[in-house]
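After the structure tokens below, expect a handful of questions from me.
Note that one protein chain of the assembly has been removed; the remaining protein chains are unaltered in position.
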Amino acid sequence: MTGKTNPGNFFEDFSLGQAIAHATPRTVTEGDVSLYTALYGARFAVQSSSVFAQSIGLPRAPVDDLLVFHLVFGKTVPDVSLNAVATLGYAAGRFLAPVYPGDSLPAVSEVIGLKENANGETGNVYVRSIGYNQRDQVVLDYVRWVMVRKRNPGLAGDEPVVPDLPEAVASDELSVPEGLDLAGYDRRLAGSEYCWEDYVAGEKIDHVDAMTIEESDHMSATRLYQNTAKVHFNQHAEKDGRFGRRIVYGGHVISLARCLSFNGLGNASKVAAINSGRHVAPTFAGDTIYAWSEVLEKSAVPGRDDLGALRLRTVAANDLACHDFHYRDEQRCYQPGVVLFFDYTVLIPRRP
Amino acid sequence: MTGKTNPGNFFEDFSLGQAIAHATPRTVTEGDVSLYTALYGARFAVQSSSVFAQSIGLPRAPVDDLLVFHLVFGKTVPDVSLNAVATLGYAAGRFLAPVYPGDSLPAVSEVIGLKENANGETGNVYVRSIGYNQRDQVVLDYVRWVMVRKRNPGLAGDEPVVPDLPEAVASDELSVPEGLDLAGYDRRLAGSEYCWEDYVAGEKIDHVDAMTIEESDHMSATRLYQNTAKVHFNQHAEKDGRFGRRIVYGGHVISLARCLSFNGLGNASKVAAINSGRHVAPTFAGDTIYAWSEVLEKSAVPGRDDLGALRLRTVAANDLACHDFHYRDEQRCYQPGVVLFFDYTVLIPRRP
Partner (left out) sequence: MTGKTNPGNFFEDFSLGQAIAHATPRTVTEGDVSLYTALYGARFAVQSSSVFAQSIGLPRAPVDDLLVFHLVFGKTVPDVSLNAVATLGYAAGRFLAPVYPGDSLPAVSEVIGLKENANGETGNVYVRSIGYNQRDQVVLDYVRWVMVRKRNPGLAGDEPVVPDLPEAVASDELSVPEGLDLAGYDRRLAGSEYCWEDYVAGEKIDHVDAMTIEESDHMSATRLYQNTAKVHFNQHAEKDGRFGRRIVYGGHVISLARCLSFNGLGNASKVAAINSGRHVAPTFAGDTIYAWSEVLEKSAVPGRDDLGALRLRTVAANDLACHDFHYRDEQRCYQPGVVLFFDYTVLIPRRP
């Protein structure tokens, strides 16, 4: 037996300020884009049609922001979360240079926080991960924190370092794709008449549609993202695991909810920021995902009169229609059926 | 709660002559073509190989006609059939400009017929739908009619208008792709030695092969086509629905049958027309689709001695081998197991 396989990092292997250059750079292609459509039924016109994208100043249809997120995320798994119990949260995520088919994406991470958990069996690792394109432009910059197993249980007693993370990305930090001009945006072709002006803070939207998850679908997605976390793939081991079955990659649920959100947010094609998010409960094949969104905040984007920003919280629920907008009860506990909340900021056309 | 989601149109929302510009233009890519191959095992040489396509005068491998059909169909669903009980028929379908990867397809429809049903709960809506490419060339023009729910049951008593539809597209209306010249068509490479001359009207061909449908497959296909009909995706709701499970998009069965038909019709790579068709019974995951075809008619194509037309009726059956050519009984009722007939016209090389 040799030690050439990757055992993943345990909590003790991380150190504050540690820089990790992740493996497996990836050229994104039209094939990936088609698979993303086949996996989620994405319908945002900007990403669906190069002609539409060109009508608003882009060179061609950009790659869906969440596909970029999953590809960058996937690279971090072998280094960051192979021994993770769970992803606990996301913060400070910004999508910067748009990604187009043909771009090649490497990724790096920096450890920005470490905190032992009281049980002595795990610790929380905070990483800031950055995905680049082949011109060294940042395409995505985000923080996630994960609960990682210790190699050797017990408390080291190191001073915890928890980074100071913003509740949300500020609107003056949002990046607007170069050349974007929504003056010619055709809402009829996009499938929704609603502009930034039509949404109000506090508004709740039931996205109505739903999608049942199959084993083949979530595994294909997770393989496409080159995400190697074992719990998604190995039924032989998982039958004796925590849940008796494979767990769906949390990002798969994010993309399902986001694509369902088209019905009500059809012009919100551009994700500019990920503010926070949590996988409240695990998801499994056979589950049917519904979603609803609340407009948390509206903000103008400095220097732009063609678009504005909406901060949204999209909640995904399992086997639970969302007309009652389930989220948290009065004790702030997540209500049964809720599997995800995702707090993010989109750019959306203003009324001309 | 807001009204920003699309409730779909009910029978009362349609009016004669109404023009509908559908949302979600779509750039077709090589990724879509690969998925089509992975979904159905398509083997027609012209669509499989650009070198083969160039040997017959085309610039590169064209996109399968039925993939074009599904993409255009998908666009019509949110406007036409979100509240449909069933697609009742197709007619007058013509494939015009060939579609190549990179083409972007918008679609429009016109309401050409309306007819209340006697039960007062539904009505039939006839639409003529047209898909274009980015050069405003028509790529597909077809009629379908669907049974759509009324918002408010009861009879309005309006005069029914049922369009006069041809039994089949006339052979002088068939479009031959520009530049096509089958003089150099290599039947050996195409996998079939049979030409137009070898088929006779009334001939029946059992396609022998069969394909079992998985939930993941039909949902991936339907998502790829951006078809949003809820019954295909939501097991949580459908478990209490008409059939207790998700229904397979009818077009998925058309493509399965068409790809099975390669075994016996290997040179019939070009669909020129859709004459009629009917989804006789719903199809579900777990069903195994077999197919057989009857040559209904042979016709010369004006001005062409390198190719001729075959009008075919391909019948798909579920869990039923097709050596006995099941279709209708003496009372013209569809025999058990039959799920689809599809009456279409193909172009096929003539013997040099």
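Letters A and B name the chains as they come in the text, with residue numbers starting at 1 for each one.
Definition applied: a residue touches a chain if its C-beta (ideal position, glycine included) is under 8 Å from a C-beta of that chain, and two chains touch if they have at least 3 such contacts.
Remember, predicted model here, so these are calculated numbers, not experimental data.
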Residue touching the undisplayed chain, where the options are B:His207, B:Arg278 or B:Arg311: B:His207
Sole contact to the chain not displayed, among A:Ala45, A:Ile130 or A:Leu224: A:Leu224
Touching residues on subunit B - with respect to the absent chain: 29-35, 37-43, 45, 48-52, 61, 188-192, 194, 198, 203-212, 214-217, 220, 263-266, 286, 288, 290, 319, 321, 323, 325
Absent chain, residues of subunit A that touch it: 1-2, 4-6, 21, 23-27, 29-32, 34-35, 78, 101-102, 104, 106, 134, 214-216, 219-224, 226, 228, 230, 233-237, 246
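Definition applied: only the chains that are shown with their structure count from here on.
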Angle (degrees, nearest 5) of the CA superposition of subunit A onto subunit B: 120
